[in-house]
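The complex appears here without one of its protein chains, the remainder shown in place.
Now for chain A:
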Amino acid sequence: MVKPRVVAAFAGFVLLLAGCSTGGTGQAQGERTVTVLAAASLTESFDELAGRFEAENPGVKVQLDYAGSSTLVEQLAQGRRADVFASADTKNMDKATGAGVTGAEPQVFATNKLTIAVPKGNPDHIASLADLNAPGRLVVQCAPQVPCGSAARTVEQAAGLRINAASEENDVKSVLRKVTAGEADAGLVYVTDAKAAADQVQGVDFPEAQRAINDYPIVSLKDAPEPELGAKFLDYVRGPVGAEVLTAHGFGTE
């Protein structure tokens, strides 16, 4: 006997939630926003690029959201709207294409590779991957389910060894944090991460890293709220300014 009322009220409840989810942008009149979803490892470089893009295009705001690439793909597949998506690997970009959320052919705009992050001054004198397996050494790396972890597996295979990790973290920044906090002697991170934390860690490059070069593809999205602005930002990232900023943060650009 209460059923119709329950259904009606439930519908109202859902509408209320929907209202909350769309009302939060707080856009100023005349200001246009381009929404960019980017892999967490792009944080420093895309923050800088967005600032320069905004300075060159008055009235335009770049809204950035960083997370693990797979998380972002899942959000897009579940209906999140954005203009541009930059992934930390081709695997997740392929997933986005497979889910039908991309609006064009993805383009690789940067590359990254692994390095061994050690505390500044390299107190344990780590010089190679093999040194990580010395007795008593506390090493952390990414879980093989995430891009930095599958890259780690590839370099381990290339070096013919398995790193005896104390922990397999879910993202590369967690690995870096364990090293900067002094809770690990070394960690496998990207060159760009070591560079971003250069005041606390240094990177030890190793030859096998060349075997797992990570491609970063970028794409404009289908159903983009601001397609022209999105395309403009994408071109900016792939253009000379993008190359300059990305290189400065340790990425490779062709």
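Going forward, contacts are C-beta pairs under 8 Å (C-beta built on N, C-alpha and C of every residue); 3 or more make two chains touch, one makes a residue touch a chain; residues count from 1.
As a working rule, contacts and distances are computed from a predicted model.
There's a gap in the complex where one chain should be. From "Malonate decarboxylase subunit gamma", "Molybdopterin synthase catalytic subunit", "Helix-turn-helix transcriptional regulator" or "Molybdenum transport system permease", what does UniProt name that chain?
Not shown, but named in UniProt as "Molybdenum transport system permease".
I'm checking contacts with the chain that's been left out. Which of A:140, A:172, A:204 or A:221 qualifies?
For the chain that is not drawn, the touching residue is A:140.
Looking at A:57, A:170, A:200 or A:253, which residue reaches the missing chain?
Candidates A:57, A:170, A:200 or A:253; residue touching the omitted chain: A:170.
Which parts of chain A are in contact with the chain that was left out?
Residues of chain A in touch with the missing chain: 1-2, 5-6, 9-10, 13, 68, 70-71, 74, 138, 140, 143, 145-146, 165-170, 178, 181-183.
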